[in-house]
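Complex shown without one protein chain; remaining protein chains in place.
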Amino acid sequence: MTLKQDTAILLLSCPDSRGIVASISNFIFAGNGNIIHSDQHTDFDSGTFFMRIEWELGGFNIPLGNIGEEFSKLASKFSMDFRLLFSNSVPRIAVFVSKFDHCLYDLLLKHKSGEIKAQIPIIISNHPDLKPVADYFGIEYRVFSLQDKPREDVEKEELGLLDSLSVDLVVLARYMQILSPAFIKHFPSRIINIHHSFLPAFVGAKPYHQAYRRGVKVIGATSHYVTEELDNGPIIDQDVLRVSHRDSLDDLICKGRELEKTVLTRAVKFHLENKTLVFGNKTVVFD
Amino acid sequence: MTLKQDTAILLLSCPDSRGIVASISNFIFAGNGNIIHSDQHTDFDSGTFFMRIEWELGGFNIPLGNIGEEFSKLASKFSMDFRLLFSNSVPRIAVFVSKFDHCLYDLLLKHKSGEIKAQIPIIISNHPDLKPVADYFGIEYRVFSLQDKPREDVEKEELGLLDSLSVDLVVLARYMQILSPAFIKHFPSRIINIHHSFLPAFVGAKPYHQAYRRGVKVIGATSHYVTEELDNGPIIDQDVLRVSHRDSLDDLICKGRELEKTVLTRAVKFHLENKTLVFGNKTVVFD
Amino acid sequence: MTLKQDTAILLLSCPDSRGIVASISNFIFAGNGNIIHSDQHTDFDSGTFFMRIEWELGGFNIPLGNIGEEFSKLASKFSMDFRLLFSNSVPRIAVFVSKFDHCLYDLLLKHKSGEIKAQIPIIISNHPDLKPVADYFGIEYRVFSLQDKPREDVEKEELGLLDSLSVDLVVLARYMQILSPAFIKHFPSRIINIHHSFLPAFVGAKPYHQAYRRGVKVIGATSHYVTEELDNGPIIDQDVLRVSHRDSLDDLICKGRELEKTVLTRAVKFHLENKTLVFGNKTVVFD
Partner (left out) sequence: MTLKQDTAILLLSCPDSRGIVASISNFIFAGNGNIIHSDQHTDFDSGTFFMRIEWELGGFNIPLGNIGEEFSKLASKFSMDFRLLFSNSVPRIAVFVSKFDHCLYDLLLKHKSGEIKAQIPIIISNHPDLKPVADYFGIEYRVFSLQDKPREDVEKEELGLLDSLSVDLVVLARYMQILSPAFIKHFPSRIINIHHSFLPAFVGAKPYHQAYRRGVKVIGATSHYVTEELDNGPIIDQDVLRVSHRDSLDDLICKGRELEKTVLTRAVKFHLENKTLVFGNKTVVFD
């Protein structure tokens, strides 16, 4: 979709009831807004309504700073959880890596080409290896070794740095460390991980080894929000590739790299475009 | 999506302007309707707005027979083209076949299982071969040979039969005859054909032969609305399969059958669920 | 691949060593055979060599009845496990079903069209529901209820019937019963099951329910040889489809049916064309 104008985006969920769409579209129309996208979903099991609605800000006569407050009245009437976002605001990402560079390169190249619309003030790693990549793209690279200090202390420093940089989203681009519950709580539904299997198959370490042993005919990758339970957070995206007996373990690892970067980058883009909503342990992705 | 209630569906297009969504959702809310699905699209090139909106009829306080007329006022205000449909109305399909049975079986089996929600009062063919299939499923089968009479006369008889049966949709399930412009005009955007290539490649006769000669590495199938220009109508759905040098022409034909039936049945379902809108030579498919 | 002539097929595995291919191709050439297909694989982890080689019988000067014995000398030199098969022999299949008909229809329609080259002397079920399907295709249908007798006794009767019909392959086409170890032992690597998930995810009952709860973005199906451990036999084929939050549990089940039949039929064809070899808990599929 090609837009010339800045837009506002409402992303919301609430108990389903009559009049929600009418109320929201009246709110926008009353302000002289032109809706350019709208997508909704009703989860009938739980009776929950989800919506993503986007309108042009040109000519909209509620000042930007007041829209949220104005909308709150409506939101409380319908017991909505909502987020208000503006297409011209630029989210800030911290990328965590270890030694593998393929997901990092994919993110940075698409950032450079403008496909990933965000700022990336920092790359954090437990190893110095990928510093040259960061240098090439002109991004600060910080090593936080987990060898010398307890993880708790290291994470505190990391969180301090992330907060000082106003980071909105943490992307684990094949970061081979487990984050503590405290760290995860700091970024609820704002840490995206890539796991190199089609979850829930092959949870945990060395999924390609597990897949090779099992003799599967497809391999996969899964991007998900990180929660306390390992590899069990809400799935954002998944994809697979066919393999055969001809593929060695090294072949699986090599082919899998393509999947990993595709599936991670897609999830990051969905998140940045405010297309994802978490409910329970699932996601709604308004793609 | 699992629905227990009957619903109304509005499918519409109009010049884009402010207030359309608000007006429509107000119309539904004023009647005490609960919107359960809504999807929209704006074509920025032409400034055209498209919408599909569905609401529950339980408790809706405009009588069914009056909804269309009531809505017309709104429609003319925004210069809308619209169709009003009810989930409990059952469209009527005529299936045209020649000698291949795979698409026919797929349609009839999914009709039998309830996946295709329609009535199929008639199967029409230029050959008697598939009568036993029709018999098994308890559907009338009529042969209209094109050997003895001019096509014009045959089509007149066919149209008479279709009209007498109140047929809404004609499905060409590998029907190997070309329809006249007069026939096509009788069912505008209501004749669905399956072409056994990924159009616009391999237009016309024997597309698998053409694909085999060209040495392609994927083969495809395309379902489209029939227009006067051969194989050039608005595309509803397409899909492809990988092939290799190992595949003989017969292999392409065999593998292609799976594609053909999948892509045709999907298109028929989209149409029956009122998810397709034609604009220019393209479709909007609210899947 | 289009063949006019009858062929012989050797399917073999043995410890890898020099001279295997030369010896086998010399054996065929000495008999004046023309090799038309040959595929091989070496599993470097275990040092195992696998081969499928096919040659035309026209002009081959070893009588059919003697080829196996003649080849045995070579086979024992290299410690081969081998199977010798002839393209003009027609394997015999028993299909087991419960109440779902989609996999059964796919098998029977492809059998009817000649795509599945086999005889199907019997369909066995624990329910009478699908008898009309069997009748339409002119195949005997036998109900073995598991309500009245112990499974052990029922299986004995079934095995007696299968043996009396010289059944080579048992296909479980959504058969909702677990077979005993004794039954399985009777058909080693000759029972093919379809499981409606991408194994090893969602083993056991109601995999679509499990997938729906987990919020996956792809669903899958897996065909495998049946072994004693439930859903853990050697995988022959797998495939997946994308789904989204819009898909209800019923949608998963409906979309999954397409996968199930595709993946089961593909596995049956691979087996019948003598393209599968089991080693350990994996398969080599010479597709």
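Note that the chains take the letters A, B and C in the order they are written out, and that residue 1 is the start of every chain.
One rule holds in what follows: contacts are C-beta pairs under 8 Å (C-beta built on N, C-alpha and C of every residue); 3 or more make two chains touch, one makes a residue touch a chain.
In this text the structure is predicted, and so the values were computed from the model without any measurement.
Considering the intact complex, the chain excluded from display touches A, B, C.
Shown as candidates are B:G65, B:G114, B:P150 or B:G215; the residue that touches the absent chain is B:G215. In the complete assembly, the contact with the undisplayed chain comes from B:P234, out of B:G31, B:P91 or B:P234. Although one chain is hidden here, its contacts on chain C can still be listed: residues 1-2, 16-22, 25-26, 28-29, 32-40, 42, 44. Residues touching the missing chain, restricted to chain A, are 1-2, 101-102, 105, 109, 113, 115, 136, 246-251, 254, 258, 262 (touch as defined at the top).
Seen across the whole complex, the unshown chain contacts chain B at 41, 43-44, 198-202, 214-218, 220, 234-240, 244-246, 248, 280-285, 287.
We take it that only the chains that are shown with their structure count from here on.
Ranked by number of C-beta pairs in contact, the top chain pair is A-C. Computed from the mean C-alpha positions, the centre of chain A lies at a distance of 37 Å from the centre of chain B. Rounded to whole angstrom, the centroid-to-centroid distance between chain A and chain C, based on C-alpha atoms, equals 42 Å. Shared interface positions of chain A, defined as residues touching 2 or more other chains, are 44.
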